[in-house]
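Please read through the structure below; I'll follow up with questions.
Removed from the display is one protein chain of the complex; every other protein chain stays in position.
Moving on, here comes subunit A:
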Amino acid sequence: MRALVWHGKHDVRVETVDDPKIVNPRDAIIKITSTAICGSDLHLYDGVIPAIRPGDILGHEFMGEVVEVGKGNSRLSKGDRVVVPFVIACGKCFFCQKQQYSACDNSNPAEKADMSEMLYGHHMAGLFGYSHLTGGYAGGQAEYVRVPYSDIGPIVVPDDLDDDEVLFLSDILPTGWMAAENCEIEEGDTVAVWGCGPVGLFAIQSALIMGAAQVIAIDHYPHRLELASRIGAKVINYKNSRVYEALMDMTGGIGPDAVIDAVGMESHGFAPDNLYDYAKQTLKLETDRPHVLRQAIYACRKGGRVSVPGVYGGFVDKFPVGAFMQKGLTLRTGQTHVQKYLSSLLDMIRERKIDTTFLISHRLSLEAGPEGYRKFAFEQNETTKVVLKPGWENANG
């Protein structure tokens, strides 16, 4: 089959590799019809995630048709159209039964689990196409993929919904939703969202559905701010305005009740602390650049909530623990418990309560994947979301 393979920093290629097969009884093989490039794939593309190896197949947002089912799976049948969560979860362990699927105890292979246990104190769940820290599972930017525990994860979607409408159930829609849920929104709340990429945009929609009085979006790409504005957010371009002052003025001096860092470890910006972080990250003294997180904590109102859907991988310094403690903030974060949100979000898509297609800027063939990465990484204003279609011969749309 053809698959998009990582070779190094800013070097991904579409190559011919072996087709996946059923390995374990609960597996299924999916023929992929749509697969997206995620903002977190850019962290791999930029080479800042440890434990990615040349030859790894990328991609954790995908859907398609079931073409083979293991003998231990009585839930799926050949021909089912499914969206697959990016988190691989067994459904049986203590964590899965608490619906903390991204904390699954079993999906990271025993011999791979040591790495994240050493780094984080506990091993992480397996994820598709996201380095050997999370299991080294082949990703879905390919023609076919092996899906473990396929009797638990994939959700069957009805034929009257297009791929583009349901594809984002795999990651960014539930991630944006959980980010808003972690804000514990109350009536009258202001929620500030840093980063108007796909997760930020879905977090904005989710916060408004959950009853936020206003959502303020912060970015520097005019087109992304336009999208945020179109779905009902007030916007701040940090290249035009001082973010802290703007937020205080827009909240009567109180500050946002909840703040969302939808940027993560590679935040942009020219604040002195960010330049310092950039230098340290380049010198490998620090793995993550947390400018947004510091600013969000600084701006958050006393007793407010900090929600972090943005991905961090290692260590940061200058964490403003004083502001965090003195203001009595609550921090909630984590990889998304995708499986928990699938059916309620699918209902919302069907009822047209949530718009999932407005952010797609590019639809390309799988062969054009490397070009999709380049655009998403270097033309971020115009490129809000790239969807690859393995069935397509050539790029179009």
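Throughout what follows, a residue touches a chain if its C-beta (ideal position, glycine included) is under 8 Å from a C-beta of that chain, and two chains touch if they have at least 3 such contacts; residues count from 1.
Note that contacts and distances are computed from a predicted model.
Trainee: Name the absent chain as its UniProt record does, using one of the following: "Cyclase/dehydrase", "Cell shape-determining protein MreC", "Sugar ABC transporter ATP-binding protein" or "PTS system, galactitol-specific IIB component".
Mentor: Matching the unshown chain against "Cyclase/dehydrase", "Cell shape-determining protein MreC", "Sugar ABC transporter ATP-binding protein" or "PTS system, galactitol-specific IIB component" yields "Cyclase/dehydrase".
Trainee: Among A:Cys90, A:Met124, A:Ala228 or A:Ile297, choose the residue that contacts the chain missing from this document, as touch is defined above.
Mentor: Final answer for the missing-chain contact: A:Cys90.
Trainee: Given the contact definition stated above, which residue among A:Glu65, A:Asp105 or A:Glu371 touches the chain not shown here?
Mentor: Considering all chains, including the one not shown, the answer is A:Asp105.
Trainee: Spell out, residue by residue, where the missing chain touches subunit A.
Mentor: 18-21, 23-26, 72, 90-94, 97, 105-114, 126, 135-138, 145-146, 148-149
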